[in-house]
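Here the complex is missing a single protein chain, while all its other protein chains stay put.
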Amino acid sequence: MTYSIVILGASGYTGAELIRLISEHPSMEIRALGAYSKAGKTLNSVFPHLRHLDLPDMVKFDEIDWSGIDLCFCALPHKTSQEVIRDLPKSLKIVDLSADFRLRDPEAYAAWYGNPHGAVEMQGEAVYGLSEFYREEIKTARLVAGTGCNAATGQFVLRPLIAAGVIDLDEIILDLKCAVSGAGRALKENLLHAELSEGYHAYAVGSTHRHLGEFDQEFSALAGREVKIQFTPHLVPVNRGILATTYVKGDAQVIYDTMVAAYVDEPFIEVLPMGETPSTRHIRGSNFCHIGVVADRIEGRTIVIAALDNLTKGSSGQALQNANLMLGIQETTGLMMAPLFP
Amino acid sequence: MTYSIVILGASGYTGAELIRLISEHPSMEIRALGAYSKAGKTLNSVFPHLRHLDLPDMVKFDEIDWSGIDLCFCALPHKTSQEVIRDLPKSLKIVDLSADFRLRDPEAYAAWYGNPHGAVEMQGEAVYGLSEFYREEIKTARLVAGTGCNAATGQFVLRPLIAAGVIDLDEIILDLKCAVSGAGRALKENLLHAELSEGYHAYAVGSTHRHLGEFDQEFSALAGREVKIQFTPHLVPVNRGILATTYVKGDAQVIYDTMVAAYVDEPFIEVLPMGETPSTRHIRGSNFCHIGVVADRIEGRTIVIAALDNLTKGSSGQALQNANLMLGIQETTGLMMAPLFP
Amino acid sequence: MTYSIVILGASGYTGAELIRLISEHPSMEIRALGAYSKAGKTLNSVFPHLRHLDLPDMVKFDEIDWSGIDLCFCALPHKTSQEVIRDLPKSLKIVDLSADFRLRDPEAYAAWYGNPHGAVEMQGEAVYGLSEFYREEIKTARLVAGTGCNAATGQFVLRPLIAAGVIDLDEIILDLKCAVSGAGRALKENLLHAELSEGYHAYAVGSTHRHLGEFDQEFSALAGREVKIQFTPHLVPVNRGILATTYVKGDAQVIYDTMVAAYVDEPFIEVLPMGETPSTRHIRGSNFCHIGVVADRIEGRTIVIAALDNLTKGSSGQALQNANLMLGIQETTGLMMAPLFP
Partner (left out) sequence: MTYSIVILGASGYTGAELIRLISEHPSMEIRALGAYSKAGKTLNSVFPHLRHLDLPDMVKFDEIDWSGIDLCFCALPHKTSQEVIRDLPKSLKIVDLSADFRLRDPEAYAAWYGNPHGAVEMQGEAVYGLSEFYREEIKTARLVAGTGCNAATGQFVLRPLIAAGVIDLDEIILDLKCAVSGAGRALKENLLHAELSEGYHAYAVGSTHRHLGEFDQEFSALAGREVKIQFTPHLVPVNRGILATTYVKGDAQVIYDTMVAAYVDEPFIEVLPMGETPSTRHIRGSNFCHIGVVADRIEGRTIVIAALDNLTKGSSGQALQNANLMLGIQETTGLMMAPLFP
């Protein structure tokens, strides 16, 4: 069986990544590509690397014929996304890649994003899209909210440890390094090549990054008490990748065993042998997440490091994994390609 | 049906690229990975990005059991390759990625490579592996010699034009820009990151690059007279890609029509609309080659530019395309993945 | 003696480079920094790398007190520049870094830039700012027009050869590779890091780049007849540098001797030993230009390659060199710093 797919926001990087992945998926077919400013353009002109595909031109959202469409990916900016999704046919399955339905609490949403939510009634319905931990809910969901790419990486490290109660919940530091494509295709001076290349820096320092809203929500729910972590992202002049260096207090061997147990059956999460650590270059372009655990020289302190591709496992690959679950397709379909190295 | 495959020289970049591609090929299975200095190592330790695959450790060549093997890829250094291939079972189909069997004339080989050929008798048997132009011979060949990556790029531009007689054969200039992975994984000071990044330069200036041996052989055969081109490669601090800017004398429209006609049925060669030109970023990680044709402001002069990925279409992708032909598999199998961008 | 300097357009890359260079110049002092959209900002906030300098905030042009100012650098966009310069005090010496006064012929200007010139009367007065070739005129000029960075590179190769009559004037091909900072700090999608890095391409193919106006003007004047070259620029994902690979017809030894003779007394132009070729990494951040000459394997064909830093020797370093000449300062003052490698 072939499912009919629409992508809204097809002209950004997560849109392009969705098209790349779906173009090789054996049971999905893209029927429409929606865009704002690039509506009316051919896919060739927006993404010349996809010119070999026989796909329709970008169109405005109201030009899309939704009859017969099974699932829609929304790769729109936050705030726009909630307004668009509110008005989509109720029969449609939706995977949203924006931040709009990640937070279940309207007040938390307003606090982190600076505006009241425009579709509060759907916030409750949405399932948080971290496939490995919400798998059953996702299978029956109508609306799945893709996680933040940084938020996904941090949770792959910390969820098993918080759930197992093997680390000090008040002493978690997440020092994260992310690649440039995570900032999207928007025109900003600080994203120009001449500005970014050959340098790197921290941003949102002091634990002010919006993905903390997701950490707070998820970790507190897991622990049954408030959990607040420290989180400092850094921007590295590389196209793809997130590396999350996590400092925790807890026994390294116990932590290692907990991680192995958590992920032993997961096809995309690889826990490296004890003492080994991952590199973003070894997961580029793939849906894999590599995790390493190392004991610090100070007794009782452990470093856990995770690496994934922000556009794939951190965003569009995760979205496709969730769509597979929602449509009853084998979860790994179209997602087992090897990383691109070098 | 599933064919049994061996890769010799699996620890280099073209070896890794072969494994990446074959890991998703529906009718090939890798049975052994041969290596020299890295024999005895796990695939994980040599290429951590391939750790999700369930493949055997690297072994020495004489440890390989050849029974039941259908085809062997040889991704060895030149000179080594001829010595190894000479002693392989005669029943085996072989795709060689080295330079050893590209030149049919032993004297030309000795002149360009500086040593007499060690398997002269096999030079005559080998078929030149430019799939689009030697397709029928490749289908029945036992030994196929993969082309140089620069040589492939230049020939995609120039073969149709020379064959059609639409350009001046004495006035061809090929200014080529290639990526770093083309130089392989050898330890050389000038390949260190700190040496290469943030700079670029020409090398083998004065038309002294060995791939000229292939151009001379192929273009002269096509034209029925000696053809010598000027060829200057440049090294650009990027991992993958070749861009061949070709200056010819001939009518741009005639040249464009010739190119379109030559490639209209080719699944991997895309001739862009007249006046558009390609970028390496739009073919990265794929088996596609994009070609653009532009008229110069000077009447009768035309620029033709081709872009491909040196490791894929320029080497391992081409090798797999040829293996498909040799084994009677659909030519495009395992090779239609989209490029990785960004 | 200390000269008082103003920089207009201080918030772009050539502005920043001027400030960097002048900050170490022993006899110049910056009195005002003019900007458009960034007027009102501190230098720190616009260019944090210059925060150690004790310099005034950016101001609007009409806030500048011109009394006592000796020389003004205009690092403005073209078209804006002519309008601003037209109204500056006539007593002021001016070095313009834009394209506005490079072409002496109003019709040529209109043809290449698409609009009539707004200060035609000053076009005749302006001296073309290629220091090594217009040194005497520059010394007494009031208005010097800095050259295009590509145009400078091509002329360092070709002017001596055309002047000496040692190459075929109808067979000149300039294949040029330039770095990203040459495109400036403007917000364009194709200049984003995620778009540019890890790929490269040709642009303005077919000899349509505006710097051809300079080549046509200068080479034709030198030759005493119309000279039209072929010129293809390429964009390489590196911050600084231009590499000009030039294909000419002429005897390599004669060409080499001509180059050596032309530049033997020039402090910034280094002709490498015969057969050696330059790299952009070896001139980064400096005012040097390295030139190499190599004979092609085809008799009578020669490749000449030049490398310089587009922001220094190609633009702001050249501008300072000219300002030194105009103010009667030793020409090399503040410009002999070594390149930055790695």
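Observations on the model:
For reference, chains read A, B and C in written order, and residue numbers begin at 1 within each chain.
By our rule, a residue touches a chain if its C-beta (ideal position, glycine included) is under 8 Å from a C-beta of that chain, and two chains touch if they have at least 3 such contacts.
Here the structure is a predicted model, which is why all the values come from computation and not from measurement.
From the options A:236, A:255 or A:289, the residue with contact to the chain not on display is A:236. Listed by residue number, the positions of subunit B touching the unshown chain are 13, 180-181, 183, 185, 187-189, 191-198, 237-239. Although one chain is hidden here, its contacts on subunit C can still be listed: residues 13, 16, 19-20, 23-24, 47-53, 180-181, 198, 239-240, 270, 278-279, 281-286, 288, 290, 336-342. Subunit A meets the missing chain through residues 173, 175, 177, 194-203, 205-208, 212, 228, 230, 232, 234, 236-241, 243, 245, 247, 275, 277-282, 284, 292, 294-298, 301, 303, 305, 307, 342.
Just so we're on the same page, only the chains that are shown with their structure count from here on.
Chain centres here are means of the Cα atoms, and by that rule the chain farthest away from subunit C is A. Averaged C-alpha coordinates give centres for subunit A and subunit B that are 36 Å from one another. Within subunit C, contacts with two or more other chains are made by residues 194-198, 237-239.
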